[in-house]
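One structure follows; several queries about it will come next.
Every protein chain of the complex appears in place save one, which is left out.
For chain A:
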Amino acid sequence: MQDILDILRDYGLLLAVGQFPDGPIGGLALTLILAVTGLTVSFPLSVLIGVGRTSHHPAIAWTCTAFVTLVRALPLLMLIFWAYFVVPLIIGRTVSALTTVICALVVYETAYLAEVVRAAILALPKGQTEASRSLGLSASQTLRDVILPQALFNAIPSILNQFISLVKNTSVAYIISVSELTYSAYQINAQLMTKPLQVYLILAAIYFIICFSLSRLVRLVEKRIDASRKAPVAAGSAA
């Protein structure tokens, strides 16, 4: 126990923010930056692909389905290695390990989030589309103003769950030496040599606290959403 406190005192700052402000940001801060960036970039893409999967044009539906199926069949690690190879080919210059990881995480998350979006769209009663079309709205207006607002609202808990899994997935960045939380702990362990148990318990505890509190938050949000869906719609409010 004393060991754990000593490690936290000596290396707590390194675990929290890496070398910042004297060097690049790292540790837990970088883990959270990776996860937030990953979600922010993959969300709009996943809406496009999720909608594409429900499209009536066979070419669009097939392409989106193929993308999702292929990405789901590959380990994240494989995508990271591919990103290392493919991203420089596309943009014509070498990129940092950090950029590589963000690209791989975005592709991976987009596939899983697209499934969430698709499931939320399919879960809406068909009458919503029919009613909207019979009121004279076009197909794209129906999607934008009727279907997506409801589907994405209902999907908030699943999107947050996806964010939790993204936080955990950022740890794979360790493999290509991006100095996020797991890599920082690995470095500390390499410096101390004799305290792997203590170092990795601290690491596990940090992830546990973050992911466990996030999952509690998701449950709370889920209850609020369920309640708001059951409540009678007040006059004049948007459905």
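The rule we apply is simple: a residue touches a chain if its C-beta (ideal position, glycine included) is under 8 Å from a C-beta of that chain, and two chains touch if they have at least 3 such contacts; residues count from 1.
The definition used in the following text is that contacts and distances are computed from a predicted model.
Missing from the rendering is one chain, named in UniProt as "ABC transporter permease" (options: "Multiple sugar transport system ATP-binding protein", "Spore germination protein", "ABC transporter permease" or "Membrane protein").
Residue A:76 is the one among A:17, A:34, A:76 or A:218 that touches the chain not shown. Annotation for chain A: contacts to the undisplayed chain at residues 69-70, 72-78, 81-82, 85, 164, 168-172, 174-175, 182, 186, 189, 196-197, 199-201, 203-204, 207-208, 211-212, 215.
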